[in-house]
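Input: one structure, supplied below.
All protein chains of the complex are present and in place, except for one that has been dropped.
What follows is chain A.
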Amino acid sequence: MTEVPLGAEQPFRLSMLVYDRRYRSMTFQVIVFILVMALGWWLVNNTIRNLAALGKDFNFGFLFQRAGYDIPQRLIPYSSDDTHLRATIVGLLNTILISFMGCVAATILGVAIGIARLSHNWLFARLMAIYVEVFRNIPLLLWILIIYAIFTDVLPPPNAYRGDDPQWSMIFFDQVALTNRYTAVPAFGMSNDPGTIDLGARITVNLALIAFLVVIIGGWIARRAILARAQAIQDRTGHRPVTWWINLAVMTVPSVLLIWYFGLHLLAPELKGFNFSGGNNLNNALVVLWLALTLYTGAFIAEIVRGGVLAVSKGQTEAAFALGLRPKATMNLVILPQALRVIIPPLISQYLNLTKNSSLAIAVGYMDLRGTLGGTTQNQTGRELESIVLMMLIYLVLSLIISAGMNAFNRSVRLKER
């Protein structure tokens, strides 16, 4: 019997592509690759053929035509004379707005409920469990429709606020009116308005807003510097200087001065003609969608938070108590920092879900990206393929940005191994 020495060259035979381990995986990868490419080619080819059969082309020129329709809620100036492109941007900004509002509110709600569900109070914990199970086990679309129906049928039309003895009266010191069209809230007015700067494309920003942002960010940086200095003194002398009143002053005094300088005041909404005017009218579509997305996603986030906290072993709590830490300090300094490692990755998924779920806005007529580009624009121009492809691309980019941002945050809170 002759032994083939290890590593000796054998002549290559075709059957080795299947029977030889060294080549087999490569063979199957090549086959799958060819199949996938063939499927892709078939899809593209089919599309081209069918478009040709209908006499249509693939062309984004429609984005620069006059849109001709109005959008109820817009963050940048827009009229029916603007292009479909601008309408698309208005829709995209509305999508970003509702997603941002939803993510912030759902996180706050979810963290609160998730921790409350771990409470030792039997009734409290069970109530939270009921909330979680009810909201995460009923489809989101139904929640949106239910809340919309409640807003439409329970709240009154603006007319109910009319007259000397109205059926409904405004709440919060006559500042807020709930109607079945919108929630009328006060707007900010300034007696010493500094004017606006033009960012181009008819987008303007009030200088006062910039001033407030600068002051708030400056105050926050100053606070960090003060705390760092206090820490340094404590490390050196063992005695921590009192900083809370300096911090409070740094954070509030400049803002108060600005409010006084600009003469900032509230403008209450007033019923004029058919509707409230003078204040800001938050469309019910926005409020309903926000509530539904928050309550629904909040239930999922609560479970993620609960799971994250439970993932930290009980010994950690006991050790912290043994060191004399109070329950609140234990939660903030020991449990949560470790739980965050478990919480953040699934939380990213929830943010992405919420952003994509916001396209259910169509159910309440909230004009987001799906409502403008994927709805009216697509319908008025008949460019289904272009609109859907563009919409998919925009959602993809939006999701990737959120994902990238959250992953960066995840890296910063990850347990650092030194």
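Here, a contact is a pair of C-beta atoms (placed from the backbone, for glycine too) under 8 Å apart; a residue touches a chain by one contact, two chains touch by 3 or more; residues count from 1.
FYI, contacts and distances are computed from a predicted model.
Peer 1: Given the options "Amino acid ABC transporter substrate-binding protein", "Transport permease protein", "2-oxoglutarate oxidoreductase, alpha subunit" or "Cytochrome bc1 complex cytochrome c subunit", say which is the protein name UniProt records for the missing chain.
Peer 2: "Amino acid ABC transporter substrate-binding protein"
Peer 1: Which of these touches the unseen chain: A:Ser277, A:Thr317 or A:Asn410?
Peer 2: Answer from the full complex: A:Ser277 touches the omitted chain.
Peer 1: Touching the hidden chain in the full complex, which residues of chain A are there? Just list them.
Peer 2: Chain A touches the chain not shown through residues 45, 48-50, 52-56, 68-72, 79-81, 152-153, 156-157, 159, 180-181, 272-275, 277, 281, 284, 362-363, 365, 367, 371, 375-376, 378-382, 384.
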